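In this view, the complex is presented without one of its protein chains, the others remaining in place.
We call the chains A, B and C, going by the order they appear; numbering starts again at 1 in every chain.
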Amino acid sequence: MDATATTTLPQGISFERGETGEEMYVNMGPQHPSTHGVLRLLLKLDGELIKDCIPYIGYLHRCHEKIGENRNYIQIIPYTDRLDYLASMYNNWSYVKAVEMLMGIKPPERAEYMRVILGELQRIASHLIWMGTFGLDLGNFTIFMYCFREREMVLDLFESVSGQRLNYAFFRIGGMPMDFPETFYTDCVSFLEWYKARLPEYDRLLTDNVIFQKRAQGIGSLSREDAISYACSGPVLRGSGVRWDLRRNDPYGIYDRFEFKVPVGERGDVWDRYMVRRIEMEESARIVEQALAQMPSGDIMGKVPKTIKPAPGQVYSRVESPRGELGHYIVSDGTPNPYRYRVRSPAYVNLSAIAAMLKGCLLADCVAVLGSIDIVLGEIDR
Amino acid sequence: MKPEEVLEKLKGQFGDAVREAEVKDQTVYLTADGARNLEMCRALHGMGFTYLNCLSGVDWKDRFEVVYNISSLTFPTKVHLRVTTSHDDPRVRSVTPLWATANWHERETWDLLGIRFDGHPDHRRILLSEDWVGHPLRKDYVDEGRYVRFTPYGEAKKAAAKAEHAAAEHKAAPATGEATSEPGKMAAKAAAPAAQAAAKPEAEAPGEAESGEA
Amino acid sequence: MDFLIEKATALGVPTLLAQVGAMLAVCAVIILYISVAAMFMIWWERKISAHMQVRLGPMRVGGWHGWAQSIADGVKLLLKEDIIPTQADKLVFALAPIVVFATALATYVIVPFGPGLMVKDLNIGVLYYISISSLTVVGIIMAGWSSNNKYSVLGAMRSAAQAVSYEVPLVVSVLGVIMIVGSLNMQTIVEHQAGRWGPLPWNWMIFGGGLQVVGFLCYFTAALAECNRMPFDIPEAESELVAGFHVEYSGIRFSMFFLAEYANMFVVAAIAVTMFLGGWRGPDFVSPLLGATLGPKVAGVFWFLTKSYFLIFVMMWLRWTLARLRVDQLMHLGWKVLLPISFINLGATGLWLVLKDMR
Partner (left out) sequence: MSVEQGLFYFLAAFSVALALIVVLAQNIVRAAVALIFSFCGLAGLYILLDAEFLAAVQVLIYVGGITILLLFAILLTSRIAGKGVRVLNEQKVVSGIVAVVLMVLLGLAATRGFEAPAELPKQPENTPRIGTLLMTTYALPFEAVSILLLAGMVGAIFLARKEEK
């Protein structure tokens, strides 16, 4: 709109000069309803066509890793909740798994089952919130309310288990702090029944809607090679046609005991990423059912020394969070605090591929592409 | 490809550059010389390690380490490669040409630890604002306590120039900082803590003036 | 209106005074109706959307299902501070909501609420509506430009492009009806739809009157776009443009845009009912109770409002079900789908009329 926009490019930034020389620059965010937080995208446009995109992140930066270096191993657990606040269980899980690997602790079997159940329920909750906000980005309000209804039920389950609805801090190094309450099993089964019956409802409202399909198909394509080069993970990688799921390809915990499908897309567009998540919502429910059926009795806490002081060493552990490969890299120097504590957040890495996805899209598609990556700024900015 | 094979191949190709090597489970733990990180990564990439999981940096007080967690999508072997570089002038070659994902990881490592990546296409800070002084994840980083210096783009340069000026006046700025593209910040950071402390009131002055006006 | 003037002159009031007085009275009635109806529609839409989304919507104000919520909101909007951005073009900024509201008001002139119940029975009724409704865009562009805000200018331009493109299929789809009736007069069009169609009691345009089903669907789609309703609400797309052309407006000026939007919805539905759905025609069930003079009028108003509000309900239903189109898809739909279909409809209607004459 404004010819003077070109002069507001920050220092050190230069886009390649285009052929036509009629580009204009548009800031999307940091205050914009569709950036899911405070993300700023600087878009170079030729008319409505996106020529280039520079993301600016860090508005929520709190130097999580520095905080981690100044806390002892147990104190870090509640801090990890704040990374990906829509899937806190996975942050806990990835972190405690890293410490367990470092110390050579194996949690008891029942704790592993609890982790799988809570984790997959968390994946359902996270995908539900993603589906709702994605519908909202494309102008469908109603799906948002539907998804939140079911998400509330998952949060009720979590509340009955941990007493918290968002930041659970429920995993412990070496196991779980307390067992499921008596009511959990029946509640969980009835939730799954209700939830599985709602999925066709979402399909009728969103998936089968022609306008929605037109908005999602064929835009924001990411090729297989690009997806691997950008080290995308989770639904973004699978949407690009790579059959890669850590639960299947690098099974941690007890994931080799469950039967589930790993959906993949073909063209790597927004639609494929949508469908991958949509099918995962079903598969997660299946995993929870199997886990509930197989659940053994026994201890929930392994043998853990009173003070957590891992021997010097380093470890990189990863789990498949709803957004992809969530990794924790921990360097121990034998003190009660980690010497270096690094989080490999999936949304951060997936977001770095957005310029490749957006090239050649229209401005209005930007919202859809951003929604299909499923970003959480708390995790990206750390 | 088995972990042992990977190790053998690398040792054959790079010889002494591989300092420590160990195979645990499916993972090859390697420590290597920072000067040859790009060649080593290229060799690994050629072996089928097409997926860079994570790239981090560690400040060991006397040296810096850049850590590559590399894996493959076709076989289970993983590589945990650590390359060392000096503490005074930490710099390694960028691996962005091999893995596009390294772009942001390297920017973050520069931002938080101050390790330079030569050949990086877009060497800027990523999480912190452009005019931040210092690299917070360094072990000797002194927290300023209060952050008042955020300025819009145009004034960032001015603030940096001011900090450089202050550092130069105290004659503590070593030559290493001059070679970088952001001399002001580097100089201010590389300066001895005393110089930094002296530079602080200078640098903070505009911020306080602003808040006074507001 | 003529009726009022006659009454007044018969009572000895001077002509000039009678005319001006009648105009003012009618204007007051319309404004009152628009305000009340729009408030009702806002409340209704909130309730509909809430119940579609497993919510309850407003429940507190006024007791039963929060019926007074809109009144409370209206009062709140009237009492709010009137903010004008410093960089705005103040004159145009102030005029824009008035233009939008005035055009919405002016279109009510030709709405036939019942037999003989309309403000002015213009000979060019349909044409009048089409020309006046195109004025709304002027107000929107004025609002968007004068706000001096990138997003509002973008919204205004999208809106203008959309309105100009969809006006063409809208007019062409209506032409079929006009050809069949041979008049632009609203009451004549309604009269033409009298009678029965075989066993069915309706001789409406979309049924036996002219088989204008395609025309009706084209009109309704184009009308949705004219009103900037979902799935064509691109000018005010929240997730893309924040709120479009009225992002800088607040207080009473905003409420004028808001009222005009709902007023336009009603007019669009009313025109559709008049042209395609038999207007105020329907079983006259109140004449036995109220007598022959008042009865048909009351029944007419009842049926007219029922049909109109049903169409409005459909519009709300669509809004809360569909996703939003993209700008290029919108243009594609308007120019490459709706326009050819409405032209084919027009040609087919003409052919049908010629063949009927020949027989």
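Note that a contact is a pair of C-beta atoms (placed from the backbone, for glycine too) under 8 Å apart; a residue touches a chain by one contact, two chains touch by 3 or more.
Just so it is clear, the model here is predicted, and its values are computed rather than measured.
Enquirer: In the full complex, which of C:Ala8, C:Ile48, C:Ala156 or C:Val247 touches the chain missing from this view?
Expert: From the options C:Ala8, C:Ile48, C:Ala156 or C:Val247, the contact with the absent chain belongs to C:Ala156.
Enquirer: One chain isn't shown here. Among C:Thr9, C:Ser35, C:Ser134 or C:Ser287, which residue touches it?
Expert: Of the listed residues, the one touching the omitted chain is C:Ser134.
Enquirer: Which residue, C:Val54, C:Val164 or C:Leu290, contacts the hidden chain when the whole complex is considered?
Expert: For the chain that is not drawn, the touching residue is C:Val164.
Enquirer: Write the list of chain C residues that the hidden chain touches.
Expert: Residue positions of chain C that touch the missing chain: 15-16, 19-20, 89, 91-92, 95, 122-124, 127-128, 130-132, 134-135, 137-138, 141-142, 145, 148, 153, 156-157, 160-161, 163-164, 167, 182-184.
The rule is short, and it goes like this: only the chains that are shown with their structure count from here on.
Enquirer: At what distance in angstrom does the C-alpha mean of chain B lie from that of chain A?
Expert: It comes to 26 Å between the two C-alpha centres.
Enquirer: Centroid of chain B to centroid of chain C, CA atoms only: how many Å?
Expert: Here chain B and chain C have centroids separated by 63 Å.
Enquirer: Can you compute the centre-to-centre distance for chain A and chain C, using the mean CA position of each chain? Integer Å is fine.
Expert: Here the centre of chain C sits 45 Å away from the centre of chain A.
Enquirer: In the complex, go through chain A and note every residue touching chain C.
Expert: 1-2, 26, 32-34, 48, 135-142, 144-146, 149, 205-206, 209, 211-212, 214-215, 362-365, 367
Enquirer: Using the touch rule from the top, collect the residues of chain A that touch chain B in their complex.
Expert: Residues 8-12, 57-58, 61, 63, 65-66, 69, 226, 228-232, 242, 244, 249-250, 314, 316, 318, 325, 327, 329, 331, 339-340, 342, 344, 348-349, 352-353, 356, 381-382 of chain A touch chain B in their complex.
Enquirer: Per the contact definition, I'd like the list of chain C residues that touch chain A in the complex.
Expert: Interface residues on chain C, with respect to chain A: 49, 52-55, 150, 153-154, 230-231, 233, 237-240, 242, 320-329.
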